[in-house]
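Heads up, the thing below is written out as structure tokens.
Only one protein chain is missing from this complex, and each of the others stays in its spot.
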Amino acid sequence: MATSKVSETFVVPIGPQHPALKEPGHFEFTVDGEIVTNAYVRLGYAHRGIEKGAEGRNYIQSLYLTERICGICSHIHATAFALTVEKLAGVEAPPRAQAIRVLVAELERIHSHFLWLGVAAHESGFDTLFMYSWRDRETVMDILESLTGNRVNYSANVLGGVKFNVDNEQADAIRKGLEFLEKRAHHYLDVVINEAMFLQRTRGIGTMTRNQAEVMGAVGPTARASNVPRDVRVEAPYAAYKEYPINMVLDTRGDVEARFVVRIKELFECCRIIRQILDTLPPGELTTRVPRKLPEGEAVMRVEAPRGELFYFIRGNGSDKPDRLKVRTPSINNFTTVIKTAVGHQLADIPMILSGIDPCFSCNDRMVHIQNIHKHDENWMTWEELRRYGIEYYRRIRK
Amino acid sequence: MKLGTMLRDVTGSLFRRPVTEKYPFERREAPQHLRSLVKWTPEGCVGCSLCETDCPAQAIDFIILDRQAKRYVFTYHADRCTFCAQCVISCRQHCVRLECDQWELAALDKSPFELHYGDPADVEKALAGKTK
Partner (left out) sequence: MNITMTIILTILGLILFTAALFLLGLAYEWVNRKLLALLQNRVGPRWFQPLADIIKLLAKEEIVPKGVDSRLFIGLPIFALAGGLTAALYVPIAGIAPAFSFPGDLIVTIYLLSLLTMCMGLAGANTMDRFSLVGATRTLTQLFSYEAPFMLAMLGPAIVAKSWQISVVADYAASRWFILTQPIGFLVALIGLMGKLELPPFDAPEAHTEIVAGALTEYSGRGLALFRLGKDVELVIGLTLVAAFYLGGVANPLWFLVKTLALLLVLAGLQSLFARLRIDQTVGLWWRFGTLLVLVQLLVTFLLQRFIL
């Protein structure tokens, strides 16, 4: 634990408990004075075993389990799961249900981007923007509560459709709320582009060229801010995105300011789509019948979460419980970009770079299965060795 | 490049009331479609117990005392419930619905969270059967 005073380089640990992180994750930055020379990340603090949990529950129960992988993108996880199950079962939800799914997904995107704006402003010390954007976020949460009955974890989806309908009164309330949100979003765009002291913290920080973004596999607004035209809603439209197409929002600069600009401009796109859906909601029923026992086979679905491309894989084995559920969330792709772009920046820029990718640590903790260990490495343990280690450890500390 | 772009927000707030809701002195009404506690009515129930199978939180214990005579007891653990309303969808006879006005559900002990729906005599019998 001794720091070497001679060369003045030492390791600053960020996390797992740190005021900069809203969720646990561990970063180690080797610092020389204030300049970062090396970075290292370790995740896995929010692993809850959801993929294993899904194997013991039937498809209907697993839907609600996947909703709780993340708090801010809960609806899109549930939508992805429902779409994958419907693909496996070979049914398609009715058009009104798909449109309502997209409506709630875009409202959730608005919520997520307002939340992120506040958090990123807080990381840079701009507490006023934090307080105001979170005040405006309450409007969209109230809209979602009046639609679905809950402010977070909306439970809007069922396998085969949605649970609730949208009537004219609710549509008017949504339109009124959207007017307010759009006005505020224009104001925040003005602040983010013009505020001199804020620009000193965001312009030219964490720049990632298009080539770097493509090689590291960045997804979502992080990649789009580096001019990588990758958006699942445009490339592989799902649910109702064929009827309500999205315009991709790109920016060429690739620094933290560009990520701010991309996300706020996406807010305008969301408002436009929601208005379009409310004006032209297709009539029809809300659900279609999905059998309880799904056939054997595999199904794969990609959706666009507020943070990037979300990928679901389900393997069915003919029973009413999934054989294997695999989730690949967008944040895990974007962490590599933090490690690579942090080197050379100052310690004070690290929270901005980290919050620029919109990290969602709860989403991305998955288990990786390593088969066929040919060489015994002391960093790896088998299940039996782990059990023995745990028993010895507690015996030792109890003495 | 400007300085102080949030000046109008900030000076405006000085002359307006804070936006904070001073709970518990000011309480907002529950929204129209709030998802609150589960309620079960025995009319129409056929005893398929799909509500129990499909509940993701295992908050429902559906006890069948007599299938021929349609005597059922619906035990609901409100502290496990996630208010997802899947039971409402799963029940094809529309026996289950969610309340929409009560959102202050906190209590100091567990007793308000164990709710038993059904004929009182049946409920007694079911509880007696459990404790044996």
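Side notes on the structure shown:
Labels A and B are assigned to the chains in the order they are written; within every chain, residues are numbered from 1.
Operating definition for what follows: contacts are C-beta pairs under 8 Å (C-beta built on N, C-alpha and C of every residue); 3 or more make two chains touch, one makes a residue touch a chain.
What you see is a predicted model; the values in this text were computed from it and never measured.
Considering the whole complex, the hidden chain is in touch with A, B.
Considering the full assembly, A:201 is the residue among A:57, A:113, A:163 or A:201 that touches the omitted chain.
Residues of chain A in touch with the missing chain: 1-3, 10-13, 18-20, 31, 33-34, 121-129, 131-132, 135, 195, 197-198, 200-201, 346-351. Chain B residues in contact with the hidden partner, per the touch definition given at the top, are 3-4, 6-7, 9-11, 13-14, 16, 18-20, 22.
Keep in mind that, in the parts below, only the chains that are shown with their structure count from here on.
Once the centre of each chain is set as its mean CA position, chain A and chain B turn out to be 28 Å apart.
If you check the complex, the residues on chain B that touch chain A are 1-6, 9-10, 19, 31-35, 53-57, 82-86, 88-90, 98, 100. In the complex of the two chains, the chain A residues touching chain B come out as 57-58, 60-65, 128-129, 132, 135, 138, 142, 145-150, 153, 155, 158, 163-164, 187, 190-191, 194-197, 199, 287.
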